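For reference, the structure discussed in these notes is given below.
Shown here is a partial selection of chains from the complex, left in place.
Note that the chains take the letters A, B, C and D in the order they are written out, and that residue 1 is the start of every chain.
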Amino acid sequence: MSQSGTRKLDWQSKEMQARVRRRYVRERRFRRVGLGAVIIAASFLAFLLFTITSNGIGGFRRAELALDLNYDPAILGIQASDSSEEAAATAVSRADFRPLLASAAQAQLGDSSLVSEGAWLAVRDQVVEDPSLIGTTQRVWVVGAPNMDILAKGQVDFDLAPDRRGVSTATVAAYRTLREEGRIRLAFNSGFLTQADSTNSELAGIWGALIGSILTMAITLGISFPLGVMTAVYLEEYAPKNKLTDIIEVSINNLAAVPSIIFGLLGLAVFLNTFGMQRSAPVVGGLTLALMTLPVIVISSRVALKSVPPSIRDAALGIGASRLQVILHHLIPVALPGILTGTIIGLSRALGETAPLLLIGMRAFVSDVPEGVTEPATVLPVQIFLWSDEVGRGFVEKTSAAIMVLLTVLLSMNAVAIYLRNKFERRW
Amino acid sequence: MPDATVVHDEVVMADGAKMTARDVDVFYGEKQAVDKVSIDVDSHYVTAFIGPSGCGKSTFLRCFNRMNDTIDIARVGGRIELDGKDIYDPKMDVVQLRARVGMVFQKPNPFPKSIYENIAYGPRIHGLASAKADMDEIVERSLTRAGLWNEVKDRLDESGTAMSGGQQQRLCIARAIAVDPEVILMDEPCSALDPIATARIEELIDDLRGNYAIVIVTHNMQQAARVSQRTAFFHLGNLVEYGGTEAIFTNPRADRTRDYITGRFG
Amino acid sequence: MSLGAFALVLLALATLSYVAARARARAFKVDSHHHVHSRPSYHGLRAGLTALVPAGLLILAWGIVGDGVVAEQTLSQLPEASRPAPGLDKQAFLNEVRGVVSGELPAAFRPAANEAVPIYRSTQQSWTLLIGGLAVLLALIGGGYAWLRTAPDVRARTQVEMFATVVLALASLIAILTTLGIVLSLLYESLEFFSRVNPLEFIFGTQWSPQTAIRADQVGSSGAFGAVPLFWGTIFIGAIIAMLVAIPLGLMAAIYLTQYARSSTRKILKPLLEILAGVPTVVYGYFAALTVAPAVRDLAISVGIESASSESALAAGSVMGIMIIPFISSMADDALSSVPGAMRDGSFALGATSSETIKRVLVPAALPGIVGGVLLAISRAIGETMIVVMAAGQAANLTANPLESVTTVTAQIVQLLTGDQEFDSAKTLSAFALGLVLFIVTLMLNIYALTVVKRYREAYE
Amino acid sequence: MAPPNAHIVKSFDDDLRALRSIIGEMGGLARSGLDRSIQSLLSFDMELAERVIADDRRIDDLEMEVEAFAISIIARRAPMAQDLREVIAALKIGALIERIGDYGKNISKRVASISDSKYRGAGSGVERMGQMVSEQVDDAMRAFLDRDPYLARAVNDQDEAIDDFYESLFQTLLGEIAEDSELTAPATHYIFIIKNLERIGDHATNIAEMVHYSATGEYLEARAKGGDATGLTLPL
């Protein structure tokens, strides 16, 4: 109808119809490919979580054996003279419970190796709690040895030839008897959540690593948050455009993308070698991770500050607010959710970080729960790394269980971040 | 055919004006956005700045309360006085200046706080009210003056951002009024509003004129014609003509002005 | 009195100055608010800061150097014989002394240390009193001066703001310090390394067996520190295999989520991807080593490739790729969503289908952002450590076979620095040289990628 | 609160009100000019006639004012619909009233010439016609002030009566001249005077028409433009 000299578009023509149909086919294909990508990513996640969980769920339970223990002061080497309470306590804590258990196990189970090598520790703690037990005989559930654990959890493949099962036929027989007698049970592995590392898989716990992580994160947060926010505020609100601020800007952006292991090298060279700080200490780990987290916080804070519409700034300046007032009264409050979100994300990344900490020695075997930021400690991811290297069969499920704990913490942090972001997301 | 000289109506360049600008230049880096502009702004008058996009209206307006300070690359030359005092004197305190020369922006920009807090913020930072009762009074007075009190008096603690565009803009005007300014600058205050809201704001400006010197930048010539008593026409950073609004719109003297207001620009 | 107590006193003094100066400022005769420069609280803040800052700095400085000074003085007061030898011995000695002084230890093991305890204690006490007193004096002078000088024409607000600016500017210097720290420490150790090993050897050599260097006679011997296999391994895993997995999946996922998914679906799927990003690398590493690598090997063997190793580039690379998906998809998501929605509407309004719009308008428009994102992802992948440490192996093979074990720069750094270290050995130092290379490469990638992304963002602002 | 039909921008209402009030004032002046001119004619009151002539200046000034004001309102307010019609109507009504004022003045100007002569005959007819016309003008102005289209239509309808009256007076006067050539000059003046009155009636009708248009947006059916009587029915 319109353009002289050109054909009028005929949408009904065969060609055009076919063309439109082809375009729709391509459309659907493209869409399916997209969906496929998301599904692949999601199913990988599901697979990962499933594997970890199915491997790790057992780590939260352990086999326990019932023993009738006679707390004979003689075997324990406690003299009657230690009658005063204080003296008794000292005596108990010095007493050697190992023979007590060993003999009881030998007598009642026929094999002292069925009981964990460290089972006596719990018994001792019990007695320390309640010295009146001394001299009495009690039935006590003690931690079983690793082979009891795998038998109780049904992890032994009886289809295999006996010599390839990893447990001797004798042990299996002993286990069966115990089970018939009701002297064996699978119980919640409280030690896993309350104890530190151990060379015995059945006794190893993550509490020490968790505390290490918490201490490290406290240092990280304490340093990177204020510095990060202040830097962001300076760069967004004050920094004049000059070489120095350009350098700051470039440094920050790059630091955010520098591999974490480089920070490990920095920590090693500066904090340990130059400042001579304590190896393996949360304070060093915290400082190292703080430097690593700082740019993340700076960047997300800057984004949050930037996303405060300039009109708010203008509005405040326009009625005579000073710069600092604009920042404190308007920008920070509005940007805070964004800043917090960024901080949590930075922190959760730090919490999952392993490599730099390996370099500053936080891979040391620490069987005590750390009590200060200068004491040797390890952190959860490093603990996971260490356990993953252990050959002991029980450590596989411990590793996965530790991962479950770590993921739970991380996921809840992320959930908080997402919640914050959604709740305060502002549409201007 | 650009005219060589500025057409200045003497009437509107009287002595003792509230604010005077003399030979004001503004550069953004190397680029000159405002070129030797002189103008007087008087109390009880609405002065409108009109001109095509990019002619420097906003830039020039923002010189009057030194909002250009916030732009790194902006440099202002010439002399602007408020009550005879040079506002670009290093001894002049910007914070005070901005309290005395209020500003209303193109897009309504209430703080994301309650209506009450929006108004109370300025008086609070300037310490204008010592007691809650004083503050209440300031808030009520400012809102009343901005013609908003009846609409919002029952929901003072609702958020200022939850109002309609026109109400938000009136809130912003109320906020500017609350610190008791002497001059109010408005940069296209109605360009984001529909005709009804625009009419309300125009009505308000007309009302306020009694107490303040008002300067308004607008793209909308009809609006300048409706709302102002004096109009300045800018083109390419120059002030082309400045005079009584009626004269400008019925019988402009400069060719460029005529061409612009009659829609004849090449 | 301890230093902490003095700090409390300082705080109290600062508060007092604040209150006093504010009260004084309140009493100014004010005719109109237009004529006072600063509100009373600013005068208060100014006084408080004047009281607090110099004194606080003094205490802080003492906190840093104090222990050293006290220790030196203590040692110098000890008889010659009881002094520990310099070095580690001295450190241990002082640790014991401090342990006893702080009450952590009931008693020192060395008699000399026990001897030093009272000296240490009294030295510390007198220093503390001196410094603390000085600080309080400073605070008094500062606060008092500020209070006296509180006058209507004092520009207290300007001064307080100035102070805040300086503090903020100082904070922002930390970033530069960190970068400098990294560069200097890497350079320092690397130079040390290159003084022993020919840099050309390091960069172009194809043999990597640092273990052999432990033997003194082989230090720097040819072939041991040729890092090419590491560089190759890094690129092979991080920039090739991982990207082959991550780019298509990440990009398509982003496209699907931003352009196709209903908002309800998106609400579920997006956090899922974010979870993927939140999983620590050690978990991926564990997963790769425990599950993926054996599966890859079994698969390879089942199709007849007997040589397949249980630590393979493919396993590490593909898991790394999965790990990078959310990174790429969120960069692509950002890039796509910063293309104004108007573009999309514009294309739809011409009768384009969604995929045409995406392929011809949105992706090209977002391309710089996407490319920048991919470069950042590569930078991230080649700096990734734990997955390769756990799943790629330690064998420095120069191979293009994804089923073989290869090793990477980062894996070697960890390997080199987590054994028993002698700090002077070329083996240990080589880790820093590797770190330096890694740093430089990622730095360049980042700078380039970030400029691309930045320019892109500005195009739409 | 503002009256229901008020503009949001009150000063627009003020403008329109001011415009109307100028027109109102003009109408008042014109009518009083007309009345006084007739009065001066009847009583040969030269002073009064002089005053009417002098006062007409004011009407002229007001018309200029109306014109300038209307242009200013159009430029400043870009009025639409009813408002626009009102401004345009004001502009035209202003011009019409100015003409009415002129005719009044013209009558007054003739008083001197007539009073010098001996002729006194036309008085009662002119008085009657003056009354009719004055009422016509009054009605038209009331219609304007009340925006009353019905009254406007009534004014329009009355015009014929005035024309008829003019016709008969005209004939009488012609007859008188024919009878007594002495009377030529004064009677000619009277002829002009009644012609003027007839024209005033026409203009009042025109005002009514504009009022009707302004109020309703529609013109009265037959707009009898320039339908001035010529006195053609006179028998020659």
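Following the convention adopted for this analysis, contacts are C-beta pairs under 8 Å (C-beta built on N, C-alpha and C of every residue); 3 or more make two chains touch, one makes a residue touch a chain.
Computed from a prediction, not measured in an experiment: that's the story for all the values here.
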Assembly formula (labels as shown, counts from the whole structure file):
A x1, B x2, C x1, D x2
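FYI, only the chains that are shown with their structure count from here on.
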Contact pairs, highest-scoring chain pair:
A-C
Suppose each chain is reduced to the average of its Cα coordinates; what separation in Å results between chain B and chain D?
48
Separation of mean Cα positions, chain B and chain A [Å, integer]
58
Centroid spacing, where centroids are CA-atom means, of chain C and chain D in whole angstrom
94
Where in chain A do residues touch at least two different other chains?
322
I need the residues of chain B touching at least two other chains; which ones are they?
95-96, 99, 125-126
Interchain contacts, given as pairs of chains that touch:
A-B, A-C, B-C, B-D
Residue ranges of chain C in contact with chain A within the complex:
91, 157, 160-161, 164-165, 167-169, 171-176, 178-179, 181-182, 185-186, 188-189, 248-253, 255-257, 259-261, 269, 271-276, 278-283, 285-287, 289-291, 322, 325-326, 329, 353-356, 358-359, 376, 379-380, 382-386, 389-390, 410, 413-414, 417-418, 423, 431-432, 435, 438-439, 442-443, 445-447, 449-450
Chain B-facing residues of chain D, complex:
7-12, 71-72, 75-78
Taking the complex as given, what residues does chain C use to touch chain B?
33-34, 37, 39-40, 155, 157-158
